[in-house]
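Apart from one protein chain that is not included, each protein chain of the complex appears where it belongs.
Entry: subunit A
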Amino acid sequence: MRLFDKSLVNLDIEVKDAEEAIRGAGQLLVDSGAAEASYVEAMLAAYREKGPYIVIAPHIALPHAKAESGVHEAAVAFARLKEPVKFGHADNDPVDLVFALGSSSSSDHIKLLRTLSSLLTDPANIEAIRSAKSAEELENLLK
């Protein structure tokens, strides 16, 4: 299970809309070998079909798709947007923090979600993520 590995983090990504943001975060999963390109397309399809519910907290989106769509290992890629973009969520727009979740059917998936969830339930951590200058700083939050 991987979260905040250097190869899974982009702290300064420029995008013009929600789809580019999902693609940008998803590409990190592909480049690091955690998922196939087909998984990014599946995340985009899920967003188009099911809508902006993936913005599950103010300014935080968690795009994901089904494990069968091409995930090799449970991982979360993180993209911080230079300029926030709208996902179309009534309450939680605009989004600047995008966590692309590489779902897997393993127990690692549950462990990963638990780690991510306990991290993000503390507002101080969200502020630290927003102001972090390196992937190392993010990794330190997990310790």
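By our rule, a contact is a pair of C-beta atoms (placed from the backbone, for glycine too) under 8 Å apart; a residue touches a chain by one contact, two chains touch by 3 or more; residues count from 1.
Here, contacts and distances are computed from a predicted model.
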Missing subunit (named according to UniProt) among the choices "YCII-related domain-containing protein", "PTS system ascorbate-specific IIB component", "Extracellular solute-binding protein" or "Transporter integral membrane protein": "PTS system ascorbate-specific IIB component"
Option from A:S7, A:N92 or A:S106 whose C-beta touches the chain left out: A:N92
Of A:A21, A:A35, A:L81 or A:L101, the one touching the omitted chain in the full complex: A:L101
For subunit A, the residues touching the chain missing from this view: 46, 49-54, 56-58, 60, 62, 64-67, 89-92, 101, 103, 109-110, 113-114, 116-117, 120-121, 126
